[in-house]
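Complex shown without one protein chain; remaining protein chains in place.
Each chain carries a letter (A, B and C) given by its place in the written order, and its residues are counted from 1.
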Amino acid sequence: MQSGIMRVTVWGENEHDRTNEKVKAIYPDGMHSTIAASIRGHLTDRVEVRTATLEQPEHGLTEEVLDNTDVLTWWGHMAHHKVDDAIVARVHKRVLAGMGLVVLHSGHLSKIFIKLMGTSCSLRWRDDDSETVFTVNPGHPIARGVPAAFRIPEQEMYGEYFDIPQPDELVFISSFKGGEVFRSGCCFTRGQGRIFYFSPGHETYPVYHQSEVQRVIANAVEWVYQPEKQSYVTTSCINSPLGWMNS
Amino acid sequence: MQSGIMRVTVWGENEHDRTNEKVKAIYPDGMHSTIAASIRGHLTDRVEVRTATLEQPEHGLTEEVLDNTDVLTWWGHMAHHKVDDAIVARVHKRVLAGMGLVVLHSGHLSKIFIKLMGTSCSLRWRDDDSETVFTVNPGHPIARGVPAAFRIPEQEMYGEYFDIPQPDELVFISSFKGGEVFRSGCCFTRGQGRIFYFSPGHETYPVYHQSEVQRVIANAVEWVYQPEKQSYVTTSCINSPLGWMNS
Amino acid sequence: MQSGIMRVTVWGENEHDRTNEKVKAIYPDGMHSTIAASIRGHLTDRVEVRTATLEQPEHGLTEEVLDNTDVLTWWGHMAHHKVDDAIVARVHKRVLAGMGLVVLHSGHLSKIFIKLMGTSCSLRWRDDDSETVFTVNPGHPIARGVPAAFRIPEQEMYGEYFDIPQPDELVFISSFKGGEVFRSGCCFTRGQGRIFYFSPGHETYPVYHQSEVQRVIANAVEWVYQPEKQSYVTTSCINSPLGWMNS
Partner (left out) sequence: MQSGIMRVTVWGENEHDRTNEKVKAIYPDGMHSTIAASIRGHLTDRVEVRTATLEQPEHGLTEEVLDNTDVLTWWGHMAHHKVDDAIVARVHKRVLAGMGLVVLHSGHLSKIFIKLMGTSCSLRWRDDDSETVFTVNPGHPIARGVPAAFRIPEQEMYGEYFDIPQPDELVFISSFKGGEVFRSGCCFTRGQGRIFYFSPGHETYPVYHQSEVQRVIANAVEWVYQPEKQSYVTTSCINSPLGWMNS
């Protein structure tokens, strides 16, 4: 079970990043580049990281790319509707078969997250706030090296009720200036795939430059990574005659 | 919080019921009629039960019917693909808003269950078996009055791996002749809605005439029933200015 | 499964209540009397409520009292160590056999809660704060009739990390002036028994006079109540020869 090299694809919508001056100032090469660099920096020679963006053919998520992706991270916001349903179905199938998925911030309304959750994934929100993230599961691998609490000076408020299934494991809860709370770090398993949702990351603030946030994302990549998929099928119905176990 | 009358709609695909002689012999008025009668028998004056079937306009699930439905039960098998996507979306929306849903047997592959679960909901299967159901959560309301174990003499085998999210609460596990096991009684909450999946019920066997099975379904109707929905919206994103809590 | 009369015993430590002038002013007949009256007020003729306190023989929790108790609520703080281990074992046995338990505020450090949880149940705290409670599971019976968010003007701060097992269902999360968050409404099932922990309720503030808090406690009494225990044993190992299921 010794891990091999984790092959990570960082997906970015890359719209704000090219059109919004504030975002361009913070993320001159796009948010995906900063996230990718951070993962490389934390996991060094244990990881290979590429990026893919919405405007590329097949949104950069061809069968060939996904064949070589162990972990996909997803950031989108203003253009969820532009993501082709066929690509969403392709990613969904891969997750159920064991590809890890890390969904960031406004990705809560992405087609892929909604499809995997089965709920509306809606929430309360407000611009111009700050966030404090608390660890509520200190023994969880995603909390390793993360303080009991840390502040993100500038953040959008995301508040409850967050319409998701109860997470299999809840790792972080955040609070905001108005007193709002939010389940900000949520683990799910769907099929063979592991999914981590992490809410910090509004595009107009330098959230992905912050060390604690980077550590959480690197930990999440490791946690969702499956070094070895099952050799048997887990996503189709199988007529199983008596004795199938011996075959 | 005293409960009012529970308004239950028993949905049946009603295809085998009209075309298969074996099924007609067991369920002369259709499986849905037997299930409806059983719920009435168990919950008496606390329940109003109607039925709806695939061949009816809008599959019998008009807005008006759903406006008057607190709990929907669902049995389908050979015609899942004939269920209109718009009706599925309508039911899905109602579940998230608090309508209870009891999914039976081959309903595991219904569009509505797959949409709510986010996974393939596939499993192993084999005709011509028998099932023993064990209670693994004896304090759960759905297990009330149900023995520690009971046999269903004739049943199709449904076996693991069952590709569903880990249930919020697991109430029953079954075994079969070949030694297979199955998570046969599974509780989920999605949005404000509660969902119970119960696997017994192959159409060519008199499963829904069996007293223990009837008791489980009646208990499930009670458990998924919400006497009072929230007065606030839980399925749309809400821009929440500072001070919204005082409004 | 129609519910009978719920027999509730409200247990109070009753130490602060007799010695602290501030507490006496808020709860002249003891906190337990206020809590008991509130449960009676909400559940009316569906409930019979008695109280029991630490200084009574066997802390008021004789076998005879527990034989006639369906739901026990527990508030203690300064005298957890004075509760006799034999009484704790007695209550523990009853919970596993199906008696409901509602643990309030500083009861998180009671012997019975620690014994049931298996963890330290420790937390962060600070006097002189205020609390906002958010519903994170709006379809849960304990959230019925409870607003999306409500404020408790004066409360002690209880903050994460709260060293409990992950709740089977999380219903409320609170925040405090310092930005702290806390899993304030937690559901557990242990054996046949259901347990709800609810953190509001510092003795020097009129928390149990607040309507939202009263509603939550009444809902919790209903949720932990089991109208019907299993007829089979669930807390002893049973040698089960082949064929036991037919016996």
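Keep in mind that, in the parts below, a contact is a pair of C-beta atoms (placed from the backbone, for glycine too) under 8 Å apart; a residue touches a chain by one contact, two chains touch by 3 or more.
Fair warning: this is a prediction, and the values are worked out from it, not measured in the lab.
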| item | value |
| --- | --- |
| Residue of A:21, A:85 or A:228 in touch with the missing chain, whole complex considered | A:228 |
| Touching residues on subunit C - with respect to the absent chain | 96, 109, 115-120, 122-126, 157, 159, 161, 163, 165-166, 168, 177-180, 188-191, 234-245 |
| Absent chain, residues of subunit A that touch it | 1-2, 46, 98, 132, 135, 137-141, 143-145, 147-151, 168-169, 189, 191-194, 218-219, 222, 226-228, 230, 232, 234, 245 |
| Residues of subunit B in contact with the chain not shown | 132, 134-138, 148-149, 159-162, 166, 169-170, 173-175, 179-181, 183 |
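The rule we apply is simple: only the chains that are shown with their structure count from here on.
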| item | value |
| --- | --- |
| Geometric centre: closest chain by C-alpha means | B |
| Distance between the centres, which are taken as Cα means, of subunit C and subunit B, whole angstrom | 32 |
| Multi-chain contact sites of subunit A, meaning residues that touch two or more partners | 159, 161, 166, 179-180 |
